[in-house]
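Beneath this line is the structure, given in C-alpha cells, with notes to follow.
Heads up, one of the protein chains got dropped from this complex, but the rest are sitting where they should.
Up next, chain A:
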Amino acid sequence: MLTDTPARAETGTGPPLKAARKPRMPQWFWGVLLVIPSAVLVLGVIAVPIVYLARLSLTDAHAYLPRINDIGLGNFANLAASPQFWQSLRTTLLYAVLTVVIQLVLGVIVALLMHQNFRGRGVVRLIAIAPYMIPAIIVALVWRWLLEPNNGAYSWIVRTVVPGADAVNLLSPTWIFASLVMVSVWMYTPFVVISVLARLQTVDPSVIEASTVDGAGPWRRFWHIILPELSAVLLTLALLRFMFMFTKFDIVYLFAGTGQEVRTLPLLTFQTIFGESRLGAGASLAMVMFVLLVVFTTVYLKTLHRRSEDTE
C-alpha cells in the first residue's frame, strides 16, 4: 500500500524516510482535482446557461438583427405592463391547478380500485398506466383525431346517440382549454396511480382488518386510515405534478397549438423567441418561469424536510 501517513512518520515505527524526498500534495488537492470534471460539467450545462439567460434577459437581442443593447430591467417592465403576459400566467396557473387536482382525485380512485383483488388485475394495471407510456405526439394526434368535429369518433357518437344533433367543436377556441385539460389528465394520471398504488401496498393490512372488525365502513376506513397514510405521498405528488404541469410544453403545443386560450408561459416564451425573434424578451419570460420554479422547488424541499423531521 502507498499510505505513508504523517502519523507513521512521526511515531518512527517504520524504516527511516529519505530526507530529500519531495513534499507530497495535500489530501484536499486530490479531492479537488477529482471534482473538477464534474464541476466543469455542472457549470457548463446548468450554471452557464442560466447566467447567459439572465444576461440575455437584460438586453434587446433579436434573432436576425446584429443589435444587442443593454436595456436593464426593460424587458421585465414590459412584461409587467403586458396584458398578454398576465393572461398567460393566469392560463398557466389554471392549467396546472386544474390538471393536478383532477389527476390526484382520479389517481387515488383508480389506485384504490387497482388495489383490490380481482381476476386479470395485472392486465388492468398495465392498461391503466399505458397512457403515461405513450409519446406525447401520438397522444396529441390520436386525441385530435378522436375529437375532430366532422369525422372523429366523438362526433360520430354524438350523432349516433342524438340523431341530427351537431357536435360541439371541442377543438374550437371556446372549448380547446377544457379539451386540453382532459387530455392532460388522461395522459398524466397514471403517474399518480403508480405512486399511490405503491404506497397502498405498504399499508399494514391488519390495521384495515381491525377497523373493519370494529365496524368501520369503506368511507370511514378511507377517510381515517388510508387517506392519512397517503397524505405524504399525495403532498409530494401535488408539488411535483404542479411543477411538471406548470412547465408543460409538449402536449399543450402538439394538441392545442398556440392560440391565446392555451398560451401558457412556456408557449408564450416559445412564441416570443421563435415566432417574434425577440431573444431578450423571451429570455426575460424564461427567467420569470425560472424564479417561480425556484420558489416551488424551495417549498417542495422544505416540505420534504419537515416531513422527514416529523417522521423521525
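Note that in this section a residue touches a chain if its C-beta (ideal position, glycine included) is under 8 Å from a C-beta of that chain, and two chains touch if they have at least 3 such contacts; residues count from 1.
One rule holds for everything that comes next: contacts and distances are computed from a predicted model.
Suppose you had to identify the omitted chain by its UniProt name; would it be "Extracellular solute-binding protein", "ANTAR domain-containing protein", "M42 family peptidase" or "STAS domain-containing protein"?
Matching the unshown chain against "Extracellular solute-binding protein", "ANTAR domain-containing protein", "M42 family peptidase" or "STAS domain-containing protein" yields "Extracellular solute-binding protein".
For the chain that's not shown, point to the residue among A:Gln201, A:Ser231 or A:Gln260 touching it.
Once the missing chain is taken into account, the touching residue is A:Gln260.
Touching the left-out chain: which of A:Ser57, A:Ser195, A:Gln271 or A:Ser284?
A:Gln271
Please identify, in ascending order, the residues of chain A that touch the omitted chain?
2, 4, 24-25, 30, 33-34, 36-37, 40-41, 44, 60, 62-66, 78, 84, 148-151, 166, 169, 171-174, 176, 257-260, 263, 271, 273-279
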